[in-house]
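Every protein chain of the complex appears in place save one, which is left out.
Take a look at chain A:
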Amino acid sequence: MSTASQSYYDRRGMLATLGKDGLIQIILILNTVVMLAPIVIMLFAAFKTNAQIFQSPFGIPDFSNLANIVKIWSQTNFLRYLLNSVIVTGASIVVILTLGTMAAYAVGRYKFRGSSFVLMFFLAGLTLPLKLAIIPLFILMRDLGILNTQLSLIVIYVAMGLPTTVFIMTGFIATLPNELEDAARMDGASEPRIMWSIMLPLVRPALVIAGIQNVVPIWNDFFFPLIFIQKDNLKTLPQGLTTFMGEYTTDWGVLFAGLLLSSAPVIIVYIILSRQFINGMTAGAVK
């Protein structure tokens, strides 16, 4: 009797687990459909004419019809916007990682008076929404004579990115072992030499995390270009997109092609490096 009731409970437990797992799969599949359908519809619409978009929004298009994409390539400033985004994002990341590593190295590797104050100073910037200081920033950029230049954007992105970068890098650099450093010091290596040849090669994983955490918000930023940049030739991709969406309001195929081309670089890199993206973008929030 005891074996019978045992198997009964086992079976019931198994069925319950199966039911639970089934429900979980249904929730996840539904969610994935909701997440991906808009992106697939955008991809399809980029190869369709207006009539096709309105009549069969879900239909698979003829992918050899590149009319919309050619139009964007030849009739808009899209390539210029793309190039500007690459320049601004690239320069910002290089400066953020350089300055961020310098500060983090000093705080994380050396004991000196005021080091905790320095760290606090950077951390204070973590939670402050810099958007709300846009009026003083606008006046500051005007006084420095760099309004309407890419330098104004690079400067503001570096200021935005430094706090999190110092935070992540300090945590990482402080945990590196002392042995290598001490051995090099015994051999008479200078401090800059120790940093450059011995410690920096070890921090590469943290640099990747910090780089990704900064690259996505900078690449996608719209607010600061909106305020600082007026010249069409200097606009970044998200800002250029608003200009261009205003011009082609009736040509939906071209609008979707513009959205597709703007999102394609990020989507492709994300698919290749999804683990690094997820780790990098949640790095500040996951302890």
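We take it that a residue touches a chain if its C-beta (ideal position, glycine included) is under 8 Å from a C-beta of that chain, and two chains touch if they have at least 3 such contacts; residues count from 1.
The criterion applied here is as follows: contacts and distances are computed from a predicted model.
Within the choices "RagB/SusD family nutrient uptake outer membrane protein", "Cysteine desulfurase family protein", "Sugar ABC transporter permease" or "(2Fe-2S)-binding protein", the name that UniProt assigns to the complex's undisplayed chain is "Sugar ABC transporter permease". Although one chain is not drawn, the whole complex shows that of A:15, A:133, A:183 or A:202 it is A:133 that touches it. Annotation: of A:61, A:171 or A:238, A:238 touches the absent chain (contact as defined above).
Across A:25, A:75, A:197 or A:230, the single residue that touches the chain missing here is A:25.
Summarising the interface, chain A meets the missing chain with residues 13, 16, 20-21, 24-25, 27-29, 31-32, 34-36, 38-39, 41-42, 53-54, 57-58, 99-100, 102-103, 105-107, 110, 112, 118, 121-122, 124-125, 127-137, 139-140, 142, 155-156, 158-159, 162-163, 166, 190-192, 216, 219-220, 222-223, 227, 237-239, 241-242, 245, 252, 255-256, 259, 262-263, 266-267, 270-271, 274, 277-278, 281-282, 285-287.
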